[in-house]
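Read through the structure below, which is laid out as structure tokens, and then see the notes.
Here the complex is missing one protein chain, while the rest keep their positions.
Think of it as A and B in the order they're written, each chain with its own count starting at 1.
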Amino acid sequence: MFDLQGYGWMLWDGLQMTLLVGLCSLVLAILMGLIGAWGKLSENRVARAAAATYTTVIRGIPELLLLLIIFYGTPTLIQGIAEDLGYDIIVDFNPFIAGVLTIGFIYGAFATEVFRGAFIAVPPGQMEAARAIGMSSVLAFRRVMLPQIWRFALPGLGNIWMVLIKATALISVIQLEELMRKSFIAMGATKLPFTFFFTAALMYLAITVISMLGQQRIERWANRGIRRA
Amino acid sequence: MRKLSLAVAAVAAIGVLATSALAADMQKVRIGTEGAYPPFNYIDSDGKLVGFDIDIAKALCVAAKFDCEFVVQDWDGIIPGLIAKKYDAIIASMSITEERKEKVDFTGKYYSTPAKFVGAKSMKVDIPEGTDAGNKALAGKAIGVQRATIHENFLRDNFPDADIKVYATQDEANLDLANGRLDLVMADSMALKEGLLNTEDGKDFEFKGPDYNEPKWHGLGAGIAIRKGEDALRESLDKAIATIRADGTYQKINDKYFDFDVYGK
């Protein structure tokens, strides 16, 4: 049953692409999450409203539909606006960039909640104390907040990574040649759908299991010196 | 790298010598194609884009002195992709229809073949000429068709009583036909012949019913789609089609894939 008929290398290529697109999306999601969390906790009403709209909309619409909107809709929209302003520009989304933008954008909304929780979890007295002993707000943020935010955010980010890497399978719908797409091509040629999709499933499962183990180690590392309740 | 190897392949396939010095001042044209529609355009097991459309596209690029690059795009997004400037022309067996003309411009046709049904040899079904009688004969039958094709539109408008199921690629529809989930599939007769009937998986299947070639749905044959208003590009491509028809290049590519004249009347 596991005779991959010479298409094994193709799946291997696909797996690497899946990991690459997943990691790039995670970086974007973390950036979006930090910005989103800043917006949610901001004094500025516009920033708060923007952040709230972002998480509300993203979490209310299926990923597949968002992917279709971003991939097919955004370039036309940007070009339309540019044309109205008198510019002729080409917005070329290759599937990789569109995939990273979509997945990063979607999971940025989830990361927003994670970081918001982490910001709140740091007792405000600590920042006040840091400011009181003369640290600038940037220095206080870097020395006092950041190290603790990471610790509080790590479990949540780990979960986001594991959901996100599975969501990358959707990018196959816009022809990025990642694991899912490669399985599909192999299936088309060999007519052995179960064999290839099951192999792909096991590869995703391996990523999940390795990520779970990695998450435990990182959390242990991040929590070193913290007494357990 | 990919572009380079395609250029090399183009030269090899068509047997025309191109010097690398030419590349510098040639107009760059990106060509969108589907890559899942054998024998017209598909990806072989080496991961290379091949097929009739691809060879024609390469020949046209040589004739028009374009520096061409291929972009693979799934069918249901192929026109939005053109409008979004992901590429400049679609060479993917796209039929020239009135509906599509509202969104894009077309060159003249570069081939034309009728649409047909395919079903299992063991299945007894009599599909009479004419769509009204055909609709009655096929009421309740599960018919697979590729999303966003002229065949989908034709079926929806003329066979409303059939159970129409749409797929992202023709391959998936063929797979479900082989699996017995579908009674029939409808597509271009050549695509079905080469992509299904002439393959190992197609041995239990055959054409059913008449040829369909209604200009309202099936259009005026397959042409090259470009964005509206880009007349210079359209004229160059039309001229290139005439050139390869005249100099025998078209015939050579035709004979590589088919044993009859695919250009049609």
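Worth a mention:
The rule is short, and it goes like this: a residue touches a chain if its C-beta (ideal position, glycine included) is under 8 Å from a C-beta of that chain, and two chains touch if they have at least 3 such contacts.
The definition used in the following text is that contacts and distances are computed from a predicted model.
One chain of the complex is hidden; its UniProt record names it "Octopine transport system permease protein OccM", one of "Fe(2+) transporter FeoB", "Twin transmembrane helix small protein", "NAD(P) transhydrogenase subunit beta" or "Octopine transport system permease protein OccM". The chain not shown here makes contact, within the complete complex, with A, B. If you put the hidden chain back, the residue from A:Gly60, A:Gly86 or A:Gly225 that touches it is A:Gly60. The residue touching the chain not shown here, chosen from B:Val62, B:Ile79 or B:Ile127, is B:Ile79.
Among A:Ile69, A:Ile89, A:Leu146 or A:Leu213, only A:Ile69 touches the chain left out of the display. With the whole complex as reference, residues 76, 79-80, 83, 99, 103, 144, 147-148, 152-153, 165-168, 172, 175-176, 178-181 of chain B touch the missing chain. Counting the whole complex, the residues of chain A in touch with the unshown chain are 55-57, 59-66, 68-69, 72-73, 76-77, 113, 162, 166-170, 172-173, 180, 183-184, 187, 192-195, 197-198, 200-201, 204-205, 208-209.
Everything that follows uses one rule, which is that only the chains that are shown with their structure count from here on.
Taken together, the chain A residues at the contact with chain B in this complex read 6-7, 10, 71-72, 75-76, 79, 90-93, 173-175, 185, 188-189, 191, 193. Chain contact summary for the complex, chain B toward chain A: residues 36, 43, 45, 47, 72-74, 77, 80-81, 83-86, 168-169, 171, 175, 178, 201.
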